[in-house]
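As you look at this complex, bear in mind that one protein chain is not there, while each of the others sits in place.
Chain lettering (A and B) follows the sequence in which the chains are written, and residue indices restart at 1 in each chain.
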Amino acid sequence: MSISQSPHPVPRTALRDSPWLRFGLQRLTGLLVSFVLLVTVTFVIIPLIPGDPAAAIAGPEASGAEIARIRGELGLDQPLHVQFFDYVGGLLTLDLGTSFASGQDVSAMILARLPFTGQLALFAILLTLIVSVPVGMLVAVLTHGGRRPWLDHVFNAVTSLVYSVPQYVMATLLVSVFAVGFRIFPAAGAETLLSLVLPTLALMLLPICVVSRVVRRETTVVLDQDYIRTARGWRIGRVRMFGRYVLPNVITTTLTLSGLILASQLGGAVVIETVFAWPGLGQGIVDAFLARDYPVIRGTILVLGLLATLIIIVVDVILAIVDPRTVEADHD
Amino acid sequence: MTNKVRALGVAAAVTVGLSACTTGGAGGTGTIQTAINAAPTTFSPWTAETRDDYDVSRLLFDTLVRRGADNKIVPALATSWESTPTEASFTIRDGATCADGTPITAEVVQNSLHAMATAEGSVFRKIVFGPGRPTISADNAAKTVTVELAQPWQDLVQGMSLVATGIVCPAGLENPEGLRRGSVKGAFSGPYVLSASSHGVSYTFALRKGFTGWPDYGDTASRGKPAQTVQVDVMPNGSSRANALLTGGMDIGTISTQDMTRFDGDEGYTAQRLPSSSLFVLFNEREGTVFADEEVRRAVVQTLSRKSFNSAATAGLGDLATTFSHDAVPCASTDSSVLIEQDVEAAKPVLRGKTIRILGLEVIGPQGAGNTYIAEALRAAGATVEIDNVDVATWSTTGTGEPDAWDLTVFAGINAGGTMYGALSPVVGPPTEAGGANWSGTEHKDVLAMVDEAMREPDDRTRCGIYQRVQETLIEGAHVMPLSYLPAQLTTRSGFSVQVHNDQVDVATMQIDGEG
Partner (left out) sequence: MTKLARRGLWTPSMAGGLLLGLGLLVAAILAPVLLAEPAEQLTDAAGQPPSAEHWLGTDNLGRDNLARALVATRLTLLMTAGATAIAVVGGIVVGVGVWLSGPRVRKVGLRLLETAVAYPSLIFALVIAAILRPGVVSSVVAIGVAGIPSFARLTANLAAKISTTDYVTTARLLGVSPRAVALRHVLPNMAEPLLILATTVFSLSLVELSALSFIGLGVQSPDYDFGLLLNESLTQIYTQPTSVLGPSVMIVLTGVAVMLLGDALAARANPRQGRRAVRNPAGPPVVEIPDGDTALVRVEDLRVRVPGGAELVKGVSLTIEPGEVVGLVGESGSGKSLTAMSVAGLPPAELEVRADVLRVDDLNMLGHPDRGRLGREISIIYQDPGTTFNPSLRMGVQLTEVLRTHLGVGRGRANKLIADALAQVNISEPERRLRQHPHKLSGGMRQRGMIATTLVTTPKLIVADEPTTALDVTVQHEVLRQFRRIHREQGAAMLFISHDLGVVQELCDRILVMRHGEIVEQLTPGQLREGDVHHPYTQALMDAVLVVDTSPVRQEFS
């Protein structure tokens, strides 16, 4: 990165000639490192949350003796390192353990929720991109070079307004109008495909504001780039100009951001999940927190972490295809 | 209850008439959509813990009897019974079977009850059988099961109506882990089996062909038929449930938020507000704490207004409480003159300068608004108040495990057993640090003695007289302050029905009306 340092020596192996292999290995190492960190950190941190799982299970009307018995049953009376090795041993055999609260298999519990979460988050992010990229680019083009200042202000005002409306309120408005009012879509639950419409919409609104703003900003930056001037000099048509020259360069930042949004929506869509009674991972982890269900909390955090890392990798690969400089950037 | 109580063999035997039981004899029809709050913590009836657990177990496991209107015990799996304070014997219905076809014999019942009576981790064991271990015997030929108690315990027969004493078939007893997870089909004795489940998301229950053990609540004319399928979704948010009910996405559901009022005057729905738990102030009276002094406790009670609390905690939708156990519990006191009257001026000099640490349960009103009311009212009366609104887990942990960390809490008594003994458990008996369940720290030997007396007393009216004295002792001594009964509204869309007796919903009686 810095010019004063000589580029560090690269071993003369086959790796050097295959940036993709190197790229892949690096990402894999990254995945492993974050996995190990995540496992250790969640293991140590989760028990620091006040509230005893045994007391949570036994309930307020239970006796002290009963709570002590449950602690023993859950293995919470073991020294921490013993618990840790048990846990890691389980992980190595792909076993996330069983829920403290219900005795159910943690992986099964997560798998039950994952499709709902995935469906919602993927739909939301895809539609977000489909809406925000054209809108952001259009606004950028229309206002580029100081044209149509009113559109600039309207766009800023509208996006910041929609962004600022609390999600719960926004979601409730949608339910009130489209489900309870007009009865077009189901108000709650995840039974039919139609059930997906309102939660997706509610989940999209905020990212649409964020992403379309970013697309707009990026498009403006790209439009000011020298290579756009070059392309203008070639007098190529508008469609080709935006499709081939502007879009790929805008999409880099947009995709990175979308990846982050997608990852955050996997576990962070609690509000939307609550309003629409959508059985997603966010609701699952909040429930697990309330029950101090350590195995479920740890398992969910781990799965979310892996998904986040995977999303980053997928985005990186897409970016590397769009803009191959990113692969080689790792060489520097 | 560690007192040794000897059995008194003398008592009038109570016989309840034979049951005709023809309810729901025909097959089922259609689907009923309903919801629970959270994933069931267990499918094993005797360790059922949450309201959701109870509902699910009701569908899956039949009980010997049920509790009908005015606390009258009615037949279900047992067609008749006889009882004394120390013993009860039940006659099992002919032709009852488990989900796997195994006939439910007296021995099957005996084994199930024995397992329950010896199960670790059932809060109901004592509520049903009392402190001692019962002896349970069966006579297969006569189809009778006899429970002999270690001490007099008048609550036994009522206990056999609780979900916790649901009969688990042999397949379930053989596989306790599977029983807990709901994966042993043969374990079920109730009208439904768990046919599909996505844990934490949704559960599907299928009606069993030829199930006969329906509860016989008597004259309640049944117009409908049980549903072929009961679809239960996990739906924690009250507003979402109300929306689902209003838009036809749900048929029967319980709502405990202010959304209850959205059904007011709507002819398409039947709404019944039932007390779901009783809220009362519970003091930490341990030696050296501020509330060891009765005068201070009394001052707190004098400061607080039940009405204002009720407004904060239930938006005024709950009923004002007259006792710490709710209305539906046999022998609950309904006499508001027992209560200490509000007198803020008298309380002020006592409270001035006192520091009170409130352990708030955040579900008492939105964001713990009920606790906030108490804090603000005490503050206005001159006390220094620290308040900590925490979730159920932290609340239970602190309340049961850290007696030094709090002075006062609003206790939410669910009292799933529906007995006075159950309602008393957080207030009397050995304190939590001694392995008991009593949060207050004062054992109340006098009260315990009265409870022993009541358990020996076969006559309902006399027994209630004793329990009235128990409640007066605790209320007048400012050991507890009844506040309000937290309401839950059973909301049923027209075309569907479910029976409610004695303020308790029996989800096993959910039905789809006639024509459908």
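We adopt the following convention: a contact is a pair of C-beta atoms (placed from the backbone, for glycine too) under 8 Å apart; a residue touches a chain by one contact, two chains touch by 3 or more.
Values in this document were obtained by computation on a predicted structure and should not be read as measured data.
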Option touching the unshown chain, where B:D391, B:D407 or B:D452 are the choices: B:D391
Among A:L161, A:V177 or A:L194, the residue in touch with the chain that has been omitted: A:L161
Residue touching the undisplayed chain, where the options are B:A244, B:A312 or B:A383: B:A312
Interface with the unshown chain - residue positions in subunit A: 1-5, 8, 30, 33-34, 37, 45-46, 48-50, 144-147, 149, 153, 156-157, 159-161, 163-169, 172, 176, 206, 217, 220, 224-227, 229-237, 240, 244-245, 248-249, 252, 259-260, 263-268, 270-271, 274, 285-286, 289, 301, 304-305, 308-309, 311-312, 322-325, 328
On subunit B, residues whose C-beta touches the chain left out of the figure: 238-239, 242, 257-259, 261-262, 308, 311-313, 315-316, 362, 365-369, 371-373, 375-377, 379-380, 387-391
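As a convention for this text, only the chains that are shown with their structure count from here on.
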Interchain centroid distance [CA atoms averaged], subunit A/subunit B, Å: 42
Subunit B residues touching subunit A - in the complex, by the definition given at the top: 35, 38-42, 49, 120-121, 123, 177, 180-181, 198-202, 233-237, 239-241, 243-244, 246-247, 249-250, 390-397, 399-401, 411-415, 422, 425-426, 430, 432-437, 439
Interfacial residue positions of subunit A with respect to subunit B in the complex: 50-53, 55-70, 73, 101-104, 108-109, 112-113, 116, 172, 175, 179-180, 183, 186-191, 274-277, 279, 283-284, 287, 290-292
